[in-house]
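Only one protein chain is missing; all other protein chains are in place.
Each chain carries a letter (A and B) given by its place in the written order, and its residues are counted from 1.
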Amino acid sequence: MSDPILKLEGVFTNIAQYHILQGVELTVPRGEVTMLLGRNGVGKTTTLRTIIGHWRAHQGSVMFDGQDITKLPTPAIARAGIGFVPEDMGIFADLTVEENMILAAVSGAIDDNRLQWLFTVFPALETFWKKDAGTLSGGQKQMLSIARAMIEERALYLIDEPTKGLAPAIITTMARAIKELKQQGASILLVEQNFAVAKALGDSANVMDDGRMAWSGQMAELTQDAELQERLMGLSMEAH
Amino acid sequence: MLKTLVSGDTPRSPILLAILIVILICLAFAPFLFPGVRSVDTAARICIFIVLVASYDLLLGYGGIVSFAHTMFFGLGAYGVALASTHMGRGFDALLVGSVAGAALAALLALVIGLFSLRVRAIFFAMITLAVASAVAVLVSQLSSLTGGEDGLSFKIPRALGPAFKFMDGELFGVKANGKLLKYYLVFISCFVLFLFMLRVVNSPFGRVLQAIRENDFRAEAIGYRVVHYRVAATCLSAAIAALAGALYAIWLRYVGPDTTLSMEIMIDILLMVVIGGMGTMYGAVIGATLFVLAQNYLQNVLSLAGESVANLPLLPDLLNADRWLLWLGVLFILSVYFFPTGIVGRLRGK
Partner (left out) sequence: MSAAPKHAPTMAQMSLAERLAPYAPILLVVGLVIAGFVAIPATSSWLTLTVSGLAMGMMIFIMASGLTLVFGLMDVINFGHGAFVSVGAFVGVSFLLLLEHMTGAPNLLWNLTALMVAIVGAMAATGLMGYAFERVIVKPVYGHHLKQILVTMGGLIVVEQLIIVLWGPEEIYITRPEALKGAITFAGAALEKYRLVAVAIGLVVFLAMRYTLRRTKIGLIVRAGVENGEMVQALGYNLRMVFIGVFVAGSALAGLGGVLWGLYQEVITAHMGNQTMILVFIVVIIGGLGSVEGCFIGALMVGLLQNYVAFLEPKAALISNIALMVAILMWRPMGMIPVVKAK
């Protein structure tokens, strides 16, 4: 296997006086879906936000595709080839679905072929194309958020809890979208609380605890070892 | 004993302590140390502006709220005294009624503005106070039958405070023992008491909560303090004290007008005094007001000398013109906010 698309080494991130990340080590291999798992509040979202540059690592390094992006401004990190789907979806509610997508096409006009493909993945987008994004349902917003990240080809996608609070049917749509994205050759770093989804999508897995990486390995290894799951993530994961 | 007097909030810097003692002595004995009419007038102005600026510091430095209506509250007290004295006839009762009514009205108005704006967003307060204060200033100059308009109101104060009144024969340490002397001490003692009162307030539990809110309003709210209530209370208190300072100013001048109390220039002066002296320190008001009033009265001469010395150069004489001193104060003000947000007092305390 070639060198990883993303590599975090000894990343420490503080928010105000709180030490959220305390030496995160993370490797995201090319062309795979890498899961980032763990209980609430262990630093998964902060890890993604540190990669995209919303928070700054005050120690350690973030390497993307052989380039040190630790200190790059957020727009430069995004343009280097990272798509970001935040936990709160980051939808522009005052803009229409169309305008959200136009904005997401950073390098110019929307590529029509890619848009047609997205319409087949998320038919709701075509239906509500001219509607204000604020009027969409939670699931539709999530689709828009992911479609927005997908409208231009990115080497790496950071996706934060895409199935949170969604109905099972929509979760299936999401999972299919992420699979298609992977088939196109993209690498994906996915934060997920739904263990079934993680099991279905994940190639490798990383489990965080208390601002550090508690365990890293193959997803299959984790799914087979119930005792390991319980130790790393508590019982709550199975309940999902 | 002394420590109790200042509510345990000592200057915490030997130089600051020395400066404050010098200022206190100079103000306490001003009529004897500097017997000229102009210098006693300057001393009275300093006393009043110390209270006015300190009451503003209560809001800005301790509450973290910017108001542009402080001159409006100042003016309410001043007009209160003037109107009461005009309509009730000269007398101490009129002074008392006018001051109390002015302070009560100021507090009420502050309550209304505070409830309206602070509830939503603290920056609304700055904008709304600017709009309301300007509207009131225009209104005061328009309602000339009541307020005297642009000319203002001259009024009579009790005879006991006038130069014709002699409370003892001859002179006291070489100064005429007349009502003017009594008037100075009325101003000085009132200001001294008001200042000590404010020191007490900022060092009370109430003051501590205000400072906690200034540092982090979300956390203060989370701990369980109703941020809006505390801010509105601080606004009302600050407004009432500003009105009392205004009342003293009107008594001292025996006159009130838009230029002496309500103008935007005075509002800017107050801002400059509090920032240069040191926000959130109370003593900063003493230093700021003293320096500023002295500079206003005396430094302009120095500046005009400097202007004359470069008279042949282009543009420089204009920049050093005595009337342009606000330009340099403005620059100083910006630099203070950037580099010495705790002002002179903060510097002296080594922060």
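Methods note: a contact is a pair of C-beta atoms (placed from the backbone, for glycine too) under 8 Å apart; a residue touches a chain by one contact, two chains touch by 3 or more.
Since we're looking at a predicted model, the values are computed, not measured.
> Among the chains you can see, which ones touch the chain that has been omitted?
Answer for the hidden chain's contacts among shown chains: A, B.
> Would you indicate which residue among B:Met127, B:Leu172, B:Val193 or B:Ile223 is in contact with the undisplayed chain?
B:Met127
> Touch as defined at the start, partner being the missing chain; which of A:Phe64, A:Phe84 or A:Phe195 qualifies?
A:Phe84
> Just one of B:Leu24, B:Val138 or B:Ile189 touches the chain that is missing; which is it?
Selected residue, touching the omitted chain: B:Val138.
> Under the stated touch rule, tell me which residues of subunit A contact the chain that is not displayed.
52-54, 73-75, 78-79, 84, 86, 88, 90, 92-95, 99-100, 102-104, 106, 148
> For subunit B, which positions touch the chain that isn't shown here?
Counting over the whole complex, subunit B touches the hidden chain at residues 60, 64, 66, 116, 119-124, 126-128, 130-132, 134-135, 138-139, 142-143, 264, 268, 271, 275, 315, 318-319, 321, 323-324, 326-327, 329-331, 333-334, 337-338, 341.
Operating definition for what follows: only the chains that are shown with their structure count from here on.
> Report the inter-centroid distance (CA atoms only) between subunit A and subunit B in whole Å.
Here the centre of subunit B sits 57 Å away from the centre of subunit A.
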